[in-house]
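All remarks here apply to the structure that follows.
Of the protein chains in this complex, all but one are displayed in their positions.
Coming up: chain A.
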Amino acid sequence: MVNLLALIRNETTKVWKKKRFAVVVLILLILIPIFVYAQMKIAQNSADKFNEDWRSELQSRITDNTNALSSNRIPEEWKQWRKALVQQLQYYLDHDINPQTPNAVTFTRTFMDNAVSLFIPLMVLAIASDLVSSERSTGTIKMLLTRPVRRWRILFSKLATLTLYVSLILVVTVLLCYAISGLVFGYAGWGEPVFVGFHIRGADVDTANVHAITQGVYLLMQSGLIWFSAMVVAIIALMVSVLVRSTAASFVTMMATIIAGTILANMASSWKSAKYLFNVNLELSGYLRGTPPPIEGMSLGFSLAVLGIWAAAALIVSFTVFTKQDILN
């Protein structure tokens, strides 16, 4: 029996030698500085407008909210949220941080939030889309499948390689974001508080459990969720790559699906059953921020389940087709 690790090593080498990962890093190296520059411009603008009196402004907001907390007329769950807000504002004041000026961690967090729906999937597809279809279009699949290795092991090694690269892409994106934006905004900001614990109930946001966590922890949670949705995209792309012979067709199919997802998310609030589609569920980190979901009835648990089921189905289809398929050309 051939070692699975040897097969995974083969697949990893292939992706590496094809320079796919190098392209991803190159794209990041070009795009991130552009966003950093844009963010810097925004920060300069707001600094010009609000001048130096941000401390007194913070102080007055804290006073307002503390007063509200002692009031009887405010419902209990609102108080919870205000308590967290006061905590956060107090933190800024204590640490002499102007909340309007970004730092490397805030930038990374915001960048990742915006990247989850299109940018990360795009980079994942650069690797996932031709994992199987390139072997078919170049004919190397005939060499690959006529060696004494069971077909499921070949596909499994490709899946493992994909997981590896998806993880690597996320790590590299975060690191590059932090490293490049830190040059401009400074590398501090890990300890800054962020609100989490929002619950969406119908059209309302339930703030009863809201509390502040540090940005570092937030970034970790956020990256975990983004990793999950990136893996689902990768697995579905792997399936398409098994089913479609041409790499271009496989890439276009997946890209169209993902773009359709972002469009649907913006317009599908009246089409309720669209929430079972995987592509409207990809923005998992939105639940952390407490942004209302695109379609009523969606929650973090719901989205995770929908994505999980799609991924499982895609895996079943991939493995069944790949192990049974006749290689006709």
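Note that in this section contacts are C-beta pairs under 8 Å (C-beta built on N, C-alpha and C of every residue); 3 or more make two chains touch, one makes a residue touch a chain; residues count from 1.
Here, contacts and distances are computed from a predicted model.
Student: Refer to UniProt and select, among "Putative tricarboxylic transport membrane protein", "AAA family ATPase", "Small basic protein" or "ABC transporter ATP-binding protein", the name of the complex member that is left out.
Tutor: "ABC transporter ATP-binding protein"
Student: Which is it among A:S56, A:S71 or A:T146 that touches the chain not included here?
Tutor: Reading the full complex, the residue touching the unseen chain is A:T146.
Student: Even though one chain is hidden, which residues of chain A still touch it in the full complex?
Tutor: Within chain A, the residues touching the omitted chain are 1-2, 6-7, 9-10, 13-14, 17-19, 138-140, 142-151, 324, 326-328.
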